[in-house]
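Quick one: the structure is below, and I'll ask about it shortly.
In this view, the complex is presented without one of its protein chains, the others remaining in place.
The letters A and B name the chains in turn, as written, and every chain counts its residues from 1.
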Amino acid sequence: MIEAYFKNIVPLFHRTQRFLDQRSWAWPWLLALVVVVAVMGSMFVGAYPMPLRRPLDILLDIILPFSWVDSPAWDLREITVVTLIRPPRIMVAVFAGITLGMSGTALQGMYRNPLVGPDLIGVSSGAAFGGALAYKLALPTLGIVTLASIGGVGAMLCTLFLARIVGGKSDGLPLILAGFFVGAFFMACVGLILHIGGGYAGPNLVYWLLGTFRGADPTKAWTIILTTTAGGILLMALRWRLNLLSLGDLDAKSLGLDVGTLRWILILVVSIMVAVQVAVSGVVGWVGLIIPHCARMLVGPDHRRLMPVSALLGCLLVLGLDNLTRTVIWSEIPVGVLSGFLGTPFICFLFWKCRSRGWS
Amino acid sequence: MIELTKNQSSPVTSLLAFVKKRLATARDFFRRHEWAMPLLLAISLAGTVVGSLLIGAYPMSFWRAGEITVNLGLPWALPSESSWSLMELAVIQMIRLPRVLLATLVGMALGMSGAALQGMMRNPLVGPDLVGVSSGAALGGVFAIMFYWSESATVALAFLGGLLALGGTYGLAHLARSFEGIGLILSGIFVGAFCISGVCFGLFLADDHQMSRIGHLVMGYLNEATPQTVWLLTVPTLVGGSILMLLRWRINLLSLGNADALSLGINVRLLRLTIIAVVSLIVAAQVSVSGLIGWVGLVVPHCARMLVGPDHRKLLPASALLGGMFVLLIDDFTRVVLRTDVGTGTLTTLIGTPFICFLFWKKKTKGWIND
Partner (left out) sequence: MKTGDFSFSGLGHSYLPDKWIFRNYQSQVSRGQILALLGPNGCGKTTLLKILLGALAQTEGSVSVNGHVAFVPQLFQVAFDYSALDMVLMGRAKKVGLFSQPTSADEEMALKALERVGLASLANRPFHEMSGGQRQLVIFARALVAEADILILDEPTSALDLKNQNAILEWIDRLARRENLTVIFSTHHPHHAYAVADQALLMLGGSDYAAGQVDEVLIESNLFRLYNLPLKKVSFEFEEQAIETLVPVFRPKEDHRMA
C-alpha cells in the first residue's frame, strides 16, 4: 500500500517540480503566495489563549465599516493582543527573515563563496556589540539602531581589511577566518559589556542577544520595515550585477563593471540591513547562510531569481520559527537558539554533500 | 652624503644597533644551548607563580605576603608565634594559592593541547576552540548543571562532550573529504556553533542559580578556585600531560602527514586517537573547572614556536610553560589592576583575537591553508 502511495506521489512531485522549473517565475510567485498565507495564519497563533476564530472576528470588526459581530464576546485584552502585540511581532519576523535571506545571498554572490553569511563575516557580532552598548546606555530604539549599524559596518570593515591585507585578491579562506576572528573579538566585547552591567543584571540584554522577537513594538517594526524595504529594493535592482560580480574581479571589470563601487554599495547596504535586524531582534544566526543554499536548490544560481526566492524563503523560515516559539515550544525559547540548532546540522549536511567543492 | 649619515649615528640608532646586537647574541646563545629557552621559561613561570602569591586585592604589605609564602613553602611547620594574622594566612593559603595554581594549570593544559592539536592536524590554525572541543565540553558541562549533578559528573560529561565534539569535527571533515586544510576548520566552526547553540538553550532554560553557573562557564571565571577544583584539574592535566610529553616526538612524525608517518612505520590511527582522547580529557577538565578560556590554545603555541622553533620535543613543554604564564598574568591583571571579576575567558579572547589577526597578517596565509 505504501508502494502504491509512492507510485502516485513521486511522479506527481516530479511533475510539479518540472512545471515549476520550466516557468522561471513560478517559484517566486508561489512562495510569495505562501508567505501571504503564512503571515495571515500567524495572526491566529500565539501564547495568549483565545478561540481560533477570535482574531478573525476582531480584525474584521475593526476593518469592516459595519460591525461584524453583533454582540462582541471578546475583552480588551484580546483586542490588545490581536491589534497591538501580534502584528508588530509578525512584521519584525517577516522583515528580519527577508533581510537575512537577501543579505546572505548578496554576500555569497559578491564573494563567490557559498560559506559567507552575515554571522560568519562578523557583521552580526559587531552589530550585537553596538546594540549591547546602546542597551547599556539605555538609549531609545533609534539610538540602538544607530549604534548597532555603526558596529555592524565597523566589524565588516575590519574583516574586509584583515582579509585584504592577508590574502590579497583571494576571497576564500582568509575572509572566513578573518570574519571568525573579528566576530570572536566583538563577542568578547559584548561579554565585557554584560559584565560591566553588574553580573546578570541584564537578563533582557542576554535574551535579546540570543535573538528574539518578543517585545517587538511599532517603532521597531517600522524601523526594520523601512530599512529592509529601502535596502531590499536596492539589492533587487542590483541582483543581476551580482551574477557579474560572482565571476571574479578581472572578468567583471573586463565586462565593464565598476567593481569597486558596486562592492562598496553592496557592503554598506548589507551591513546596515543586518545591523538593523540585530538591533530590533538580536542575533538570529545561520539563517543568512543556509537560506541562499536552499533557494539555490530551488531555482538555481542565477541571482535574478535567487534574490527574491531567498528573501521569501528567509521570511518563511524566520516566521515559522517564531510561530513555533510562540505556540508549540514552552516559554518562548529564543529564535536565535532555534535557528542555530537547525542551521548548523543543515550546513554540516551541505558541507558533506558538496564535498567542499567550491567552498574555498 | 649617504655615507656620512650612516657613519654619524644618532643616539637612537646606536641604541637600536646595540639592542639588535644583544638580541642577536641572545638568539645565538639560545640556538647553541637548545634547552636554555625551556629552562628559562620554567624559571620565569616559577617566578611568576611566587610573585602572583604576593599580590592581590586584600590589603597586605608585600613583605608580609613574602614572609608567609616563604614559611608556607618551607617543609617544616609554621612558627607558633608569628607576625601575621590568621586572616592574612588564610588569604594566601586558601584564596590566592588555589587561584594561582588553577590559572597556571589552565594555561598549561590549554597551551599543551593546542600545540598537540596543531601538530597532529598539521594546521597552525586549529586549537581547542576552533575544532569544537571547548564548545563541546561546555555543552557537556551545561548538561550537568541543568540536572544539578555533582562536580565529578560535570567533568565526566564535559569530557564526553569534548570527545564527541572533536569526533564530530573529525568525522565531518572526513565525510567532506577535505581533511587537511579548510575542511577541518570549517567543520570545527560548525560543530562549535552547534554546541554553543546548545549552551544558549541551557542558558535560556536555566533558573537564576544555574544561569550564573552557565554564565561562568561561558565567560571563563577563575575566581571560584578551591583546593578541590585545583585537584580536579591537576590529575587530568598531569596524567594527560605526561602522555602528551611521552608522545611529543611522535607528533613530529604525525606532522609530516599521513603517508609519510605511515611509511615511517608508526600506527597513525592509534596515535591520533590517543592524542584526541587525551586532549579532550585535558580540555574537558579545564572547561569544567574554569569555563571557556578562549584562544589561549591557539595563540600560545605560535608564540612558543617563535621562541623554540617547530620541534615538538621542545615546543610542547615550552607551550605548556608559556600558556601557564600567559593565563596567570592575565588573572593577576584582573585581580590586582581591574579588581573586578570580569571573565578571564573574555579577557583572553580580547587579547588573543587581535594577536591571531596580527599573526594571520604576518604570515600572509603561508602554511595556513594547506590544501
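The criterion applied here is as follows: a contact is a pair of C-beta atoms (placed from the backbone, for glycine too) under 8 Å apart; a residue touches a chain by one contact, two chains touch by 3 or more.
Computed from a predicted structure; not experimentally measured.
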{"item": "For the chain not depicted, the shown chains it touches", "value": "A"}
{"item": "Residue, one of A:Lys220, A:Arg296 or A:Arg326, that touches the chain absent here", "value": "A:Arg296"}
{"item": "Sole residue of A:Leu257, A:Leu324 or A:Leu342 that reaches the chain not shown, by the stated touch rule", "value": "A:Leu257"}
{"item": "Candidates A:Ser42, A:Asn113, A:Ser271 or A:Ser310 - the one touching the absent chain", "value": "A:Asn113"}
{"item": "Residue, one of A:Arg54, A:Arg89, A:Lys220 or A:Arg239, that touches the chain absent here", "value": "A:Arg239"}
{"item": "Sites on chain A contacted by the missing partner chain, in the whole complex", "value": "109, 112-114, 237-241, 243-244, 246-257, 296, 300-302, 304, 358"}
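As a convention for this text, only the chains that are shown with their structure count from here on.
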{"item": "Of all residues in chain B, those that touch chain A in their complex", "value": "125, 130, 172, 175-178, 181-183, 185-187, 189-191, 193-194, 196-198, 200-201, 203-204, 208, 211-212, 215, 218-219, 294-295, 340-343, 345-347, 349-350, 353-354, 356-357, 360-361, 364-365, 368-369, 371"}
{"item": "Complex contacts: residues of chain A adjacent to chain B", "value": "115, 120, 162, 165-167, 170, 172-174, 176-178, 180-182, 184-185, 187-189, 191-192, 194-195, 199-200, 203, 206-207, 210, 285-286, 333-334, 336-337, 340-341, 343-345, 347-348, 351-352, 354-356, 359-360"}
